[in-house]
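Of the protein chains in this complex, all but one are displayed in their positions.
Every chain is named by a letter (A and B) in the order it is written, and numbering of its residues begins at 1.
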Amino acid sequence: MMKTNPGNFFEDFRLGQTIRHATPRTVTAGDVALYTALYGPRFAVQSSDAFARAIGFAAAPVDDLLTFHIVFGKTVPDISLNAVANLGYAECRFLKPVFPGDTLSTVSEVIGLKENSSAKTGTVYVRSVGSNQRGEDVLSYVRWVMVRKRDEKIAAPEAHVPVLGTRVDPSELGSACPVIARAEWDDGLSGSPHRFGDYAPGERIDHVEGMTVEEAEHMLATRLYQNSAKVHFNQHSEAQGRFGRRLIYGGHVISLARSLSFNGLANAFHIAAINGGRHVAPLFAGGTVFAWSEIREAADIPGRDDVGALRIVTRATRDIPCTEFPVEDGAPDTPGVILELDYWALMVR
Amino acid sequence: MMKTNPGNFFEDFRLGQTIRHATPRTVTAGDVALYTALYGPRFAVQSSDAFARAIGFAAAPVDDLLTFHIVFGKTVPDISLNAVANLGYAECRFLKPVFPGDTLSTVSEVIGLKENSSAKTGTVYVRSVGSNQRGEDVLSYVRWVMVRKRDEKIAAPEAHVPVLGTRVDPSELGSACPVIARAEWDDGLSGSPHRFGDYAPGERIDHVEGMTVEEAEHMLATRLYQNSAKVHFNQHSEAQGRFGRRLIYGGHVISLARSLSFNGLANAFHIAAINGGRHVAPLFAGGTVFAWSEIREAADIPGRDDVGALRIVTRATRDIPCTEFPVEDGAPDTPGVILELDYWALMVR
Partner (left out) sequence: MMKTNPGNFFEDFRLGQTIRHATPRTVTAGDVALYTALYGPRFAVQSSDAFARAIGFAAAPVDDLLTFHIVFGKTVPDISLNAVANLGYAECRFLKPVFPGDTLSTVSEVIGLKENSSAKTGTVYVRSVGSNQRGEDVLSYVRWVMVRKRDEKIAAPEAHVPVLGTRVDPSELGSACPVIARAEWDDGLSGSPHRFGDYAPGERIDHVEGMTVEEAEHMLATRLYQNSAKVHFNQHSEAQGRFGRRLIYGGHVISLARSLSFNGLANAFHIAAINGGRHVAPLFAGGTVFAWSEIREAADIPGRDDVGALRIVTRATRDIPCTEFPVEDGAPDTPGVILELDYWALMVR
């Protein structure tokens, strides 16, 4: 009997199928330190137990994106081992804070399938839910990937493309964030005097700094998330592949862009939801990542007067400073743009 | 008085000599996170406190090989600072689980000495024992290394070559593993439905994936283990050396191979013993490590019906995928093979 995991091919998925993923993972202070070393985030809530406790958390929660990467990593061996491309994300909501000591696992449901016209590949839509050791959901998101067929001649299932929201409603935000004691929020320690009311739709912010990525860094990160996608690690095979080199995990770019965004968005302390995300182009080691953001909306969250929600579109580029805010909304893909991320961040009022 | 440690030369060792090694080391969740980032292991027992507790551990134990590397690292300044080659391992047994918070130290006994015919070097055999802060032994192994003489003209001691077992007896396995609550073992979370009874002697498993190693990675790892062997760190001197470059710590290859072996051996959750190991050829940064395993034996452990022991020979290669299972048992060294590791892993029944 075959003992190794060949991964699922397009024809292996069934609509409505539920997949429980290996490997459960206890998140620790060690993961948090590595996350800091990999991206250099400076948001006070995730950096300081003292700051987090003063404003209402039980302790410093782990970075939302660290949770995302760990929950995501578990899905790779079952969902995307034979993927050609990671096409997009939607309806991503952070539901509970995660603290060191929590153990995360992931379950996915197949919510859509559509063969491509070539009959060589198909798109698989999954809703993946990460939960903690108490069975509480901490994260839910939809992802769709283009997956190879094992055998072109096998008939495709009836196409089913799920209707996905392009925007999480503000009323659904905030369950991972306790009521913030505004009087205890210290702008000096958080790094910025600019609060929710200071940002307006249409505002653009260049995050100024750039960060060059090394092979060792993105591999350390991706292994930390137990993400086993082979394209990230194996130079021997990738040398013969599409790009001739190792491809950097797209989530690495998301974390770099978020970390760079501290400069301009220091009080946007929590990612509450991701409305949508696209890896517009690949990143390779040696590339320098820059980022800029546009404020799309500023929304109240029903029942909360401690925080507001900013809908932010952050774009990351490679080897292109963002002083000029490259790429217009809805424009065709601009060379050098590698990420477009549309998310809701909570900011203290 | 000379304050720096010149290391011991062959003529400094005495048969029966006991060496207590510096530096004691508290293992933490930080070490575990780094180990995950360096190798990407996905074995559920070491990854999840919740999984480990459900089946009978007090918490997730640290990876057996992390224990090995830390215990081993301490011996380097005293045993192998002047080594020409690390020749082999035998009779390695894991005796107690190690948990974050435990402090490890190492004591070695010289159990064999044999000058080489050149009179320039000799082989030193040591039995090294790692113990925790309660004085309990956690690991015991024999290692032999070829060490330079300080002075060729000094007469050698009488040769004594210890008789070493080539196979740890199954009755000696399992003291680092509590009784496993089989009913609580969740194959979905552990990543494989294949249990002890599904493996048979002679079976071969290609672990499929490859992992490319960067200079930063192996140096981070080797420093984490406080292993101070200079060949791993100093490009300035190694540029003039045998290989013209830094040599990767052999243990780094063992950990990579073990981590790759998850794909095919996901339920082989604990290395109980290492019967023997050889670093057949060196690895350098830029090389991609692949691995395959052969099941040599499947043994019962007297008195235990929760787990069985698989004797596994894992071979690692550099830049050679293992689809064809390169190298026969006992064949002369095959180009590209870098590691041969013969070990006992426990697997749930």
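By definition in this document, a contact is a pair of C-beta atoms (placed from the backbone, for glycine too) under 8 Å apart; a residue touches a chain by one contact, two chains touch by 3 or more.
In this text the structure is predicted, and so the values were computed from the model without any measurement.
**Student:** Which listed residue, A:37, A:58 or A:159, touches the chain dropped from view?
**Tutor:** Of all options in A:37, A:58 or A:159, contact with the hidden chain holds for A:37.
**Student:** Could you tell me which of B:47, B:67, B:123 or B:228 touches the chain that is not displayed?
**Tutor:** Answer from the full complex: B:228 touches the omitted chain.
**Student:** Which residues does subunit B use to touch the chain missing from this display?
**Tutor:** These residues touch the chain not displayed: 1, 3-5, 20-26, 28-31, 33-34, 77, 100-101, 103, 105, 133, 214-216, 219-224, 226, 228, 230, 233-237, 246.
**Student:** Tell me which stretches of subunit A touch the chain missing from the display.
**Tutor:** 28-34, 36-40, 42-44, 47-51, 60, 188-192, 194, 198-199, 203, 205-212, 214-217, 220, 263-266, 286, 288, 290, 319, 321
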